[in-house]
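Selected chains from the complex are presented in situ; the others are not included.
For clarity, chains are labelled A, B and C in written order, and residue numbers in each chain start from 1.
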Amino acid sequence: MRIGVLTSGGDCPGLNAVIRSVVHRAVVDHGDEVVGFRDGWRGLLEGDHRPLGLEDVAGILATGGTILGSSRVQPAQLRDGVERAKEHVAALGIDAVIPIGGEGTLKAARLLSDAGLPVVGVPKTIDNDITSTDVTFGFDTAVGVATDALDRLKTTAESHQRVLIVEVMGRHTGWIALNSGMAAGAHAIVVPERPFDIEELAEVVGKRFADGKRFAIVVVAEGAKPREGTMAFETGGTDVYGHERFAGVARQLAGELERRLGKEARPVILGHVQRGGTPSAYDRVLATRFGWHAVEAVHRKEFGMMTALRGNEITLVPLADAVAQLKTVPEDRYSEVECVL
Amino acid sequence: MRIGVLTSGGDCPGLNAVIRSVVHRAVVDHGDEVVGFRDGWRGLLEGDHRPLGLEDVAGILATGGTILGSSRVQPAQLRDGVERAKEHVAALGIDAVIPIGGEGTLKAARLLSDAGLPVVGVPKTIDNDITSTDVTFGFDTAVGVATDALDRLKTTAESHQRVLIVEVMGRHTGWIALNSGMAAGAHAIVVPERPFDIEELAEVVGKRFADGKRFAIVVVAEGAKPREGTMAFETGGTDVYGHERFAGVARQLAGELERRLGKEARPVILGHVQRGGTPSAYDRVLATRFGWHAVEAVHRKEFGMMTALRGNEITLVPLADAVAQLKTVPEDRYSEVECVL
Amino acid sequence: MRIGVLTSGGDCPGLNAVIRSVVHRAVVDHGDEVVGFRDGWRGLLEGDHRPLGLEDVAGILATGGTILGSSRVQPAQLRDGVERAKEHVAALGIDAVIPIGGEGTLKAARLLSDAGLPVVGVPKTIDNDITSTDVTFGFDTAVGVATDALDRLKTTAESHQRVLIVEVMGRHTGWIALNSGMAAGAHAIVVPERPFDIEELAEVVGKRFADGKRFAIVVVAEGAKPREGTMAFETGGTDVYGHERFAGVARQLAGELERRLGKEARPVILGHVQRGGTPSAYDRVLATRFGWHAVEAVHRKEFGMMTALRGNEITLVPLADAVAQLKTVPEDRYSEVECVL
């Protein structure tokens, strides 16, 4: 067989591990050929590709980024390009395409699948917000990086007798905030799923100081927003390219808390450092297994599906289910942590 | 309520996180009292205990070891001590005991539970060999430490043009070997579940050199043994205290491979470094959730049970089921990795 | 003898290692008594102190922060408090004071020394900007944290085809920027010692893209400023407490580069994470040696001095010399790195 692979969307530790695994399984065990499309969907739409042999994937298991490049393509462009994609696939003699990406990518994958392309998706998002899979690779690395940072920040907050408001990734879901906050023993965790009440947050933090503690760590997901009408809040607007900018929730929270509590409060924005670099062992294993099972699905012709982790097993789930809605933090997870607002 | 906690068996990253979580949930949310028994079962058998308040567990979330100490008690001692344990529990007014430990500890917990003690167990083993739970805390940290070491060893093996045989933990199961070997891209993985054939191993490694590669990394679990009759193999014997010593499988494999292949082969024994020190973020979260749910089980009087992870949920499973047999690596996991012998 | 210790100024990995070392050397080897003043100079001015025995410093060698607390005291307050400090020292029967801190602290130490207090200073600054010593502890840790972050950011910059402007610490000197930038292979390094020319920076970055590269990493010290008149630049102003706020140089550079180059450019501000948490092995050794030698200096009555590293040796240098001027990056260091602007 001849299998095409592409990576799409933002950086995520483990992308290269999936690519390597696909090539290993396909080439070594099945005698397949693999080609990689350059820069995600763009490569598929333009037929821009390269062969992927064993030598090409040597040494990439533990490296961040993606050797295939990535890019963002607008849904409209993709819709218009379905026919062209099919032509390229046919012209290249490709029997199946394995797109690796997040929510947008999987929606695109479904679109192409519905149009008749043989597709097996591999989910990818550091935010861990894809339903139908227990976890996505990249998430464990992101939580680990955020936790390391929180461990370091704790001693500084204490020495400086400050409130630190640490902004972690999570546009629509609070998984990274929840897990890194739990792992580092944060004193309050603010997630997008629950618009926050600034009064309540000030009270929680203020109580710590009233109890004689000299510092506090608040973890806030970048997508968190105040409950309507409870606090003046600037939204982020858009950048010169029309992308939505983030609101700087940590900065705004720090200002509000400083004003209300009379304690120094400082924002720390962890930013991109959470989404790059070498993947954790956990993510390398998960990514490697996803790649292996994607090739198996191709050979069993189970198209229109996506690899998923359920317990300790890798299974296949319909792409249609996977993208129906985001996986938000369920209510019973909040109750496990007293400090989620 | 008044809850007793103890930690038993070998060191495991996350023990302190469980203790902290039990105290937080019990004291802050339920208004309980918590006491800790010193040095595992010994403390319970002798009534040696200390109060555990919020101050006692401050700052321990990320620390290795256990603030309660641990020890190994022989099953016979424990059987003889059941009545004494019950007397101490009654005398101290303790409503439930939460023992945190591995297979031996959970068997002991079942013994005490059968004898009428109100017990909720928390499973702990870096080996990940307990059935009824997807994962145990400590395992992720151990795999991470082993993977970091393997990452480093790869460049040395290559520079020195050697075979490195890296021995990782796993007395009866190959989980650490499998996951760290997959994460680091080992060229062969040897696990206890499958007695190895030295011929086959020499062939796999020899083939790499024949293909022009200049080094190889073999990961072997400490409990791996050769298929009977295929290789002279020293067993480890026992130490001055009567404990079984390990056989030094990596050392013996290195000697055999060097002899058969005419290539330098060196053993590296990672040892205790895998089981101590600060837990990974993953393990801290899992340990914290286990502690929280153990307290909830106590309050719901679900005794004779053990906390377990199933997918993303924490559930309770009967202690009886948990210790019925070890969780070995299933066959379909081997097929995912070409290099498991 | 009876020795007083205090830590002052911002957090810095290694503070606890110095405290521990002072106590070990003084108590174990000399049979001294040690007391710690709480919260830096405030403790000395108010006589707020605690005894420091071996048990108090157990387990703190590798922890961030300071068990004695820290605070910022204005020079004026300190000048007015010299007499009070001397009274407290006399009343407590203290034979020598070891203040551990940065430029401000060492200036204060000199003030007290000139006023007749027996003082031996220990220099501390993550910025490495103190003359008379080759290095200060905390610096190696800060560079390591920044380098780890840069390693991660590289793959993301490449995947996203972006310019990342990474702001590291360094108010007046570029040591952290220079060393982390060299260690991570940054494409441009901007330091406070050399006001930058935005044209030149845009040219360097633009050339990379012209050469077919798809990303660039610029490391900028927080105190960097543009050459006068070359670029609109907001200064940081002051916060509600009157402290100078930083200008957000990375944010402003990102905006300018995006505008000039038509490439996405994003700021990443590493912030406090560089100055907290567990010290590197290098910093623990240096801090331990500083503490040991400070006690020796006290016993040899070499007051008015500061510990310093020269080559591999710890020496003593006059406090007066140490604070005469900041140690900036010398010109010949720039020439070693083509990419310093």
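Just a few scattered comments:
In this section, a residue touches a chain if its C-beta (ideal position, glycine included) is under 8 Å from a C-beta of that chain, and two chains touch if they have at least 3 such contacts.
From a predicted model like this one, the values you see are computed outputs, not experimental measurements.
The full homomeric assembly consists of 4 copies of the same chain, 3 of which are present in the displayed coordinates.
The definition used in the following text is that only the chains that are shown with their structure count from here on.
Viewed as a network of touching protein chains, the structure reduces to a simple linear path.
With centres defined by CA atoms alone, the chain at the far end from subunit C is B. Centre to centre, using the average C-alpha position, subunit A and subunit C are separated by 34 Å.
Of all residues in subunit B, none touches 2 or more other chains.
For subunit C in complex with subunit A, the residues that touch the partner chain are 10-11, 15, 63-66, 69-71, 145, 149, 151-161, 164, 214, 239-241, 258-259, 264, 266, 268-273, 275-278. Of all the residues in subunit A, the ones that touch subunit B in their complex are 24, 28-29, 61-62, 134-135, 140, 143-144, 146-147, 151, 179-180, 182-185, 280-282, 284-285, 288-289, 292-293, 310-312, 336, 338.
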